[in-house]
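Of the protein chains in this complex, one is absent; all others appear in place.
On to chain A.
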């Protein structure tokens, strides 16, 4: 642990990030944007590379690129009616290319796969506070998001504005990716958001349990991954994906219907 933060801090930060990611993932699956969300996280890469060049915290670099990139994607989708996966696909490839040109190989590896065990105290507070803010925001708007993603027309008939809610959701999504990059890296951040929610969906019968189990499975996988990576000298990002992936396969056996 290079920065000298105790394991407790790392576990708490990891849990917060995973809880926010899992919760967000429940809604991302409702919106059928599992793969889009995954690709979107790569938009952070040029921001990370620039932050590294300027010696800034990579979180700010990735946050700026993600938020601006997401807004731009929303705009292009709304103005051109291109399918969102086409738009994100183009942005994803561009970002990866720019990121690869700007950063060195070792830095790119850290950015791609994460390094939560090198957490600094400011990283800790940023991750904890932003994750908590994301959780509160999502819970506060959960009914509106759910209705919008289940049926745009039903949402509109009650006076909701789907396009504004979707922009709000995408921006929160971008923020969560920026925060999560420290834990699992840009390449695997999609997994923090998608896999726990996908496992939860297999076993949950009600919406409340769906949200709760998504967050819980994320937290469990995060704690297990951090402990595994410290004890066996593994990279935490891939360890998280393996634990969460295993939970997903187990959940298939408990699938309802």
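The rule is short, and it goes like this: a contact is a pair of C-beta atoms (placed from the backbone, for glycine too) under 8 Å apart; a residue touches a chain by one contact, two chains touch by 3 or more; residues count from 1.
Here, contacts and distances are computed from a predicted model.
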{"item": "Among \"3-isopropylmalate dehydratase small subunit\", \"ABC transporter domain-containing protein\", \"NADH-quinone oxidoreductase subunit K\" or \"Heme chaperone HemW\", UniProt-listed name of the chain not shown", "value": "\"ABC transporter domain-containing protein\""}
{"item": "Contact residue for the chain not shown (choose from A:8, A:55 or A:206)", "value": "A:206"}
{"item": "Which residue of A:53, A:154 or A:250 touches the chain not shown here", "value": "A:154"}
{"item": "Contacts of chain A with the absent chain, listed as residue ranges", "value": "30, 143, 146-147, 150-154, 156-158, 201-202, 204-210, 255-257"}
